[in-house]
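Missing here is one protein chain; the remaining ones are kept as they sit in the complex.
For clarity, chains are labelled A, B and C in written order, and residue numbers in each chain start from 1.
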Amino acid sequence: MERNKKPAILLLACPDTKGIIANVTKFIFGNDWNILHLEQHIDYETKTLFMRVEWELEDSGIKKDFEKEFSPIANKYHMNYTVKLSEEIKNVAIFASKEEHCLFEILLKNKSQELKCNISIVISNHENLKEICKFFGVDFYLIEKNKENKVLKEREELELLKKYKIDLIILAKYMQIFTPEFVNKYENRMISVHHSFLPAFKGAKPYLQAYNRGVKLIGATAHYVTADLDNGPIIEQEVVRVSHRDSLNDLINRGKDLEKLVLTRAVKKHLENKILVYSNKTVVFE
Amino acid sequence: MERNKKPAILLLACPDTKGIIANVTKFIFGNDWNILHLEQHIDYETKTLFMRVEWELEDSGIKKDFEKEFSPIANKYHMNYTVKLSEEIKNVAIFASKEEHCLFEILLKNKSQELKCNISIVISNHENLKEICKFFGVDFYLIEKNKENKVLKEREELELLKKYKIDLIILAKYMQIFTPEFVNKYENRMISVHHSFLPAFKGAKPYLQAYNRGVKLIGATAHYVTADLDNGPIIEQEVVRVSHRDSLNDLINRGKDLEKLVLTRAVKKHLENKILVYSNKTVVFE
Amino acid sequence: MERNKKPAILLLACPDTKGIIANVTKFIFGNDWNILHLEQHIDYETKTLFMRVEWELEDSGIKKDFEKEFSPIANKYHMNYTVKLSEEIKNVAIFASKEEHCLFEILLKNKSQELKCNISIVISNHENLKEICKFFGVDFYLIEKNKENKVLKEREELELLKKYKIDLIILAKYMQIFTPEFVNKYENRMISVHHSFLPAFKGAKPYLQAYNRGVKLIGATAHYVTADLDNGPIIEQEVVRVSHRDSLNDLINRGKDLEKLVLTRAVKKHLENKILVYSNKTVVFE
Partner (left out) sequence: MERNKKPAILLLACPDTKGIIANVTKFIFGNDWNILHLEQHIDYETKTLFMRVEWELEDSGIKKDFEKEFSPIANKYHMNYTVKLSEEIKNVAIFASKEEHCLFEILLKNKSQELKCNISIVISNHENLKEICKFFGVDFYLIEKNKENKVLKEREELELLKKYKIDLIILAKYMQIFTPEFVNKYENRMISVHHSFLPAFKGAKPYLQAYNRGVKLIGATAHYVTADLDNGPIIEQEVVRVSHRDSLNDLINRGKDLEKLVLTRAVKKHLENKILVYSNKTVVFE
């Protein structure tokens, strides 16, 4: 019932015009490959076409040739594209602080193959998550960063990320702000969870803000990190009903379930190469 | 299965202390009345107790005596309270503009007895809803209000509200801002629907704001109107999932369903005397 | 921002093999048409490819030629397909009984252009919806059908459907069972709403069944009607939270909102030619 062959995935964006899908699918058919799934989307404001094609390869050594042979089409339509083999497992670094629920959820879902990545390192400014990492067999690094030593410590972090060949950074409730220089190095490859229904309640203590405002639903938001705090492209959001009966502590606890849900859903979509970013928004293919 | 007798409802707020529930229920028991439902809530920050008791009366002429006999308890505990007979049907005025979906929904739910009120008048600054009102047998008034003539026209509106003995004003997508003077006259008796998940996207064109921000859920909020625009006590909120596939127009259309839902739910709670307001928040009893 | 040209829509199903998308899109590109949206889905159990392509036509007189020119591709891949012009407005008949909320919702959403169809007739076994139909300018027919006269009355109904050239039948809480002969004539063109989360609580009085079982969510389901009662292909479902506090009557009222939502969403998808049926399931494109 489930298919076995490892597919290749082409993800592209280009100005919309006639013939793009025809030429891309003709190219795939010309190589005698079978398309498993094709999705496209046109943004009519920017007149941009977004597309994701997944097809079965007989031979996964094909990737290098693909880029050469596909370049005439890519050039003709001014495509911004990437091609991935689904067997290329991404290396992931998780930044966490004291809270463990998001870290646990990601480690657990990776262990059970719901997420399919290689979680290489966990970096934290506190020591309490060390034992968990040991249990899951993930290298743990304590980097005690603060406002004063931030630039210095980020250099240390960047070296670790380089050493472990990190493709994706997950901020699992890290609660620290990175410098724009750091953020820009991992553009669209750094996912964070904010514990509110953005753009409501940006910044500090969103549950307290929500409690004070008396909202009837609370939310959580997973997004790509940009230099503009809590304003990056939104990937996933979820809410849950609350009432006057819920204390601030109840909100925090109920919110944890949301944070886990949106963060792991967003990471899964990213790992499956299903997200394209434009105009500070995301196209999230199914 | 459904109970028949018309109940009385006591709604109160007072500083929390020992003995309040005991004394209120003793009073009701002392009159040989049967409690149908009792709910209470304590806000631990303001140390305030909120309570709603519903009981069966043999004789609905009891209300006047109740107030006299209950006053020693009310005074002792410094209660702010109201007592209502469920057979007292509230007179409602609806303010609407061009959009008809919220108006229709309220008229329809009132006709089918889901809402139980007397919809006396519809006031609008456009004529296109006149026929609907005629169909449902509701008096329609065209009052062409704008920034210049607002104070004058509000006087006209206030006279109509007085003439029809209006207990509750519903702003069914009225799209006009009232003066603080007007608003204050109907404090906690004026319900509006804002087409966003407040406090996100206050003010004009919330769907366009949501579209531009690329949110993955859109919402609607029903709240009591205060002089501070879109910042009144929230009664009900609901959301629906959207995606990059949805155009601005799709958002507007999907939002209409939410607007209908939250507005009618909020109105129903108000008509059933289930809402208490404090610290710009609401206690909404079940 | 919204696009203006009337698109054509091709909806197809065929055994999955290499080259289908390439050949279809090549054909469209060969005619110098611009693809607006393409979605496909492969069911790996039946090895079937489903596809929907929407493209801009310069000239809507193109349809007849399309069928002739497209037939080599259709034949080669053993396609089961339809091509529609979005400007072809479907003629709709609504069957209703005494309850008016679903009928009203459809009429209203059609009036506001959320649904885009021509609602030609309403057929009911009761007279109480006559005035509503008059208000919306829709022909109303009273056909008092019961178990005894069913076959005879259905003949009458079929003649009306023929006379009005009906493309789609909506059962807006009609509460009557059609003969298999009738149903088969409108296979995949007859949408009903069942007031439960199917397959739970099939048959009569689903809210009572739900109430007695003590469920914590109630649902509604829109589906294509088949001869096997309440077992047709599901198009859309929705739920809402209930509690021990809700009486049977509360469940019925809260369910009405769900019924309206799922029925209108399902009808909208059908009118937009976004549904394909296979193995008693539906592919519902975005």
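The rule is simple: a contact is a pair of C-beta atoms (placed from the backbone, for glycine too) under 8 Å apart; a residue touches a chain by one contact, two chains touch by 3 or more.
It should be emphasised that the depicted structure is a prediction, and the values quoted were computed from it without experimental measurement.
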Only one of A:E58, A:E127, A:E187 or A:E286 touches the unshown chain, namely A:E286
Quick one: which of C:L49, C:V267 or C:V283 touches the chain that's been left out? C:V283
Which parts of chain A are in contact with the chain that was left out? 1-2, 100-101, 104, 108, 112, 114, 131, 135, 243, 245, 247-249, 253, 256-257, 261, 286
Touch list for chain C against the chain that is not drawn: 41, 43-44, 197-201, 213-217, 219, 233-239, 243-245, 247, 279-284
Would you write out the residues of chain B that touch the absent chain, in ascending order? 1-3, 16-23, 25-26, 28-29, 32-42, 44-45, 241, 286
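Assume only the chains that are shown with their structure count from here on.
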Distance-maximising chain from chain A - centres being C-alpha averages: B
Hey, which chain is the most central one here, using CA centres? C
Please compute the C-alpha centroid of chain A, do the same for chain B, then give the distance between them in whole Å. 42
Between chain B and chain C, what's the gap in Å when you average each chain's C-alpha atoms? 36
Residues of chain A that touch two or more other chains: which are they? 41, 44
